[in-house]
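Some chains have been omitted; the remaining ones sit where they do in the full complex.
The letters A and B name the chains in turn, as written, and every chain counts its residues from 1.
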Amino acid sequence: MEKILPFLPDRPSKPRTTGLTMVMDKGLSLREAEDFMSVGSEYTDFVKLGFGTSLITPGFGEKLKIYKKAGCIPYFGGTLFEAFIIRNMFKEFVDFIDKHEITLVEISDGSYEMSQETKLECIRIISRRGTVISEVGSKKKDIVYSPGEWVTMMKSELEAGSVKVIAEARESGTVGIYNDDGSVNLLLIQEISENVGLENVIWEAPLKSQQAWFIKHFGANVNLGNIAPNEIIPLESLRLGLRGDTFFQFLPDNLKA
Amino acid sequence: MEKILPFLPDRPSKPRTTGLTMVMDKGLSLREAEDFMSVGSEYTDFVKLGFGTSLITPGFGEKLKIYKKAGCIPYFGGTLFEAFIIRNMFKEFVDFIDKHEITLVEISDGSYEMSQETKLECIRIISRRGTVISEVGSKKKDIVYSPGEWVTMMKSELEAGSVKVIAEARESGTVGIYNDDGSVNLLLIQEISENVGLENVIWEAPLKSQQAWFIKHFGANVNLGNIAPNEIIPLESLRLGLRGDTFFQFLPDNLKA
């Protein structure tokens, strides 16, 4: 990166705990994963192998190595965890992540509504052996939690051992923290940010309008997730004020006038 | 594929006659076609070189070989057939497919409204020399067939020699069997499935919501088409119940409870 322009916001270097970007890989080939890393590794912290794709993507073991070698942390989408749990296969899940030397685990209940106590217990157990992030929010449109319920769940999961909580939006960006049309649920997001702590939350934000909104409201180093691999450079441009949507965001007042 | 989870639906292995997936290639480079095959060949049956792209994509002859070598069957989008026919160049079309050793031919009338008799005659002639699939439904919003007309056309074309009929939706998924907003035309689809036979139809389903709908209603092995190359792994995940939308679809009742 050419440090040629002043007034760009500071971005922490890796490994970082804020300003995180989680990218979703839905089935890239090995060469596509290399391509993604060749431009995006510096800007990407976590790579989620989306939902159950790991079980059916040829060469996914090699792909894990590509991501690790490039300095990114790969992990399995929470739906894979849930697919094991609903089959009463917690032990097999742990064997599976151990076999693939996975150090980051997402624990979610977006598809399978386990009890909160079961989820917390899973977080406690897994967090003793590695890093846990947990996801809050249902993938279903007809299950709506109140802002207070979101906050309570998130705080409980952080206490149980999650290092970050993820606010659900799906790949489409139309459930959870967003309305049907992809616009943000402002009240909900304010409640979460004030009560859970901005540094503790990764907001799923697959749409550019959502990414721009979070950067404008919470700054360049808001944690964002469910970014498409080919949107990593556009997102970093947004974070730095190098795109129309956030062009004025980080400039001193005398330049804006 | 790691066969680690029970209760995944059975998928027939290739070559198969149900559970088919047709992917649309709109102009991939040779290396991109290799990438697609490296993860998707097991899950892809047919690769359509969309509309007239074959005539203008550099190296498309090499690309045909890549697909064949990987065990997939490439063919030309029906619009290419129609572009020859409207110019009264049926013989040149046959020469063109022979020259490129194409064994699967799509015969359609989505852009050029030929008479049904002309279409059936084309199906009869071409099916004597290779495999024919034919597409029913107009690409134009102002041409609407009744469910009965769809059924009659499809049955006639199967009798004339088509091995499958394709239900038109375009790349956008907003015409034919879908409404303007991409939602399914339920009555039409029921009429077709009951009267034409589910195994005989390939449903164009470019949008994830459409793919999920067909899998939920007709099972893992419904034939689907117009899938984008980078959606082949996500689609296979949907077929297997490894994604939120179809998560409960194939589980025994005692696990769902």
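Simple rule for what comes next: a residue touches a chain if its C-beta (ideal position, glycine included) is under 8 Å from a C-beta of that chain, and two chains touch if they have at least 3 such contacts.
A quick note: this is a predicted structure, and the numbers were derived from the prediction, not measured.
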Count all the copies in this homomeric complex, not only the 2 that are shown. 3
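Going forward, only the chains that are shown with their structure count from here on.
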Whole-Å distance, C-alpha centre of chain A to that of chain B, is 34
In their shared complex, at which residues does chain A touch chain B? 26-32, 50-53, 55-59, 79-80, 82-84, 86-89, 92, 96, 110-112, 139, 170, 172
Residues of chain B touching chain A in their complex? 1-2, 4-7, 31, 34-36, 38-40, 42-43, 208, 230-234, 236-237, 240-244, 247-248, 251, 255
